[in-house]
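Sharing a structure with you now.
All protein chains but one are shown at their positions in the complex.
Showing chain A:
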Amino acid sequence: MRFFDGHLTVLIGLIITLMTAGAIVSDGNYLSLFNLQSMAGQVPEIGLLAIGVLLAMCVGNGGIELSGIALANLSGVVAATIAVSFFSASQDPEIFSLIFIVVALATGFLGGLLNGLLIAYLKITAILCTLGTQMLFIGLAVAISDGRSVRVGAPGPLYEIGNGLLFEIPISFLLFIGVACIIGFVLRYTPFGMWLMLNGSNPKAAEYAGFPKNKVIISTYTVSGILSSLAGIIIAARTINVKWDYGTSYLLVAILIAVMAGVKPEGGYGRVICVVLSAITLQMMSSMLNFMGLSNFIRDFAWGALLLGFLAIGRFRLLDLINLQKHAISASVRSPHAQK
C-alpha cells in the first residue's frame, strides 16, 4: 500500500507507456536488446548525480547539489592525470584502473566533504555554496587539464565498467542499481537515514532533539560527492576521455530527475527508487524522440511538460483525488515544514 505512492505509480505507468510507444514507432527496434543495453548504459551517469541531488534536498536547509557534474568531471580529470602520469594503461590495465578509481573516489570524497563543511560550519546556503564549489571544481579541472580532454584510453577493467555486459546487462547499470539499493537501504533502515530525513523535515526540532546535525549534513554531502565521482568514473570509462565541460546540461537535468521523482525540495522526503525510475523514464523518452527523429527542442519541451505534470501531482495530489485511500503517505508527507 505505502509502496505505491503517486509518483511511483505514474513513473511505472510512464515507463510501460514509453516501452509500448517506442516499440510501435520503431517497429520493435526500440525494444531490441542492443537499444535496451544502449539506454541502460546511458542512465547511470545522470542517475548517480540525481541521487546526489536527492540526498542534498532531503537533508533540508534548502539543500541542493549544483556541483555534481563539475565534481564528476574533476574526479575524472584528476584521476586520469595521475593515473596516466604514473602507469601505462596498455601495460598494467588492472593497476591503472584501480588507481584511477581510487583517485577519482578520493577526489569525490574531498569535494563532497568540502561542500559539507562549508554548509554545516560556515552556514552557507547550499545553493550558494555548491554554486561556488562548482566553479572551483570547474576551474581546478581546467587548470589541471589545461582545458583539453585527458585521454584515459581503454584499460581492461575500467573499460568494462563503462561498456561491459554482465548477463547481457551493462555493468555500469548494475553498479548504478547496486549503489541505489545501498543508499535506499541506508535512508530507510538506519539511524543515519532517519536523522537525515528528520533533519530535512524540521531542522529546528532536530537540533533540539539533539541530532548530530552537522555530522549528518557533512556525511550527506560527502556521500553525494562520492556519487558524483562514481558518475565521473563511468563517464571516463564510456567515453575513453575526460573533459572538464562534459555534460554541462546535466546540472539541471539531475535536478529535474529528482523533482520528477517527488523529492521535496524543502527537504525531508524523497525515495531512491523513484529517482531511479525517473532517470530511466527521462532516458527512455529522449531515446524514443531520437528514434522518431524529432528535434531535440521537442525533447526539452517534453521534459518541461513532464516536470510541470509531476509538480502538479505533488502539489495537488492528483492521484489522491482518484483514490482517496492514501492517508498513510499523506501523513508522512505533511510533516511540519522548517521555518528558516
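In the analysis below, a residue touches a chain if its C-beta (ideal position, glycine included) is under 8 Å from a C-beta of that chain, and two chains touch if they have at least 3 such contacts; residues count from 1.
Note that contacts and distances are computed from a predicted model.
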{"item": "Name of the absent chain as recorded in UniProt (options \"ATP synthase subunit b\", \"Simple sugar transport system substrate-binding protein\", \"Outer membrane protein beta-barrel domain-containing protein\" or \"Aspartyl/glutamyl-tRNA(Asn/Gln) amidotransferase subunit C\")", "value": "\"Simple sugar transport system substrate-binding protein\""}
{"item": "Selected residue (touches chain absent from view) among A:176, A:250, A:269 or A:310", "value": "A:250"}
{"item": "Missing-partner contacts on chain A, residue numbers", "value": "1, 4, 9, 12-13, 16-17, 20-21, 24-27, 29, 32, 34-35, 38-39, 41-42, 146-149, 151, 154, 162-163, 238-241, 243, 245-250, 286-287, 290-293, 295-297, 299-300, 322-323, 325"}
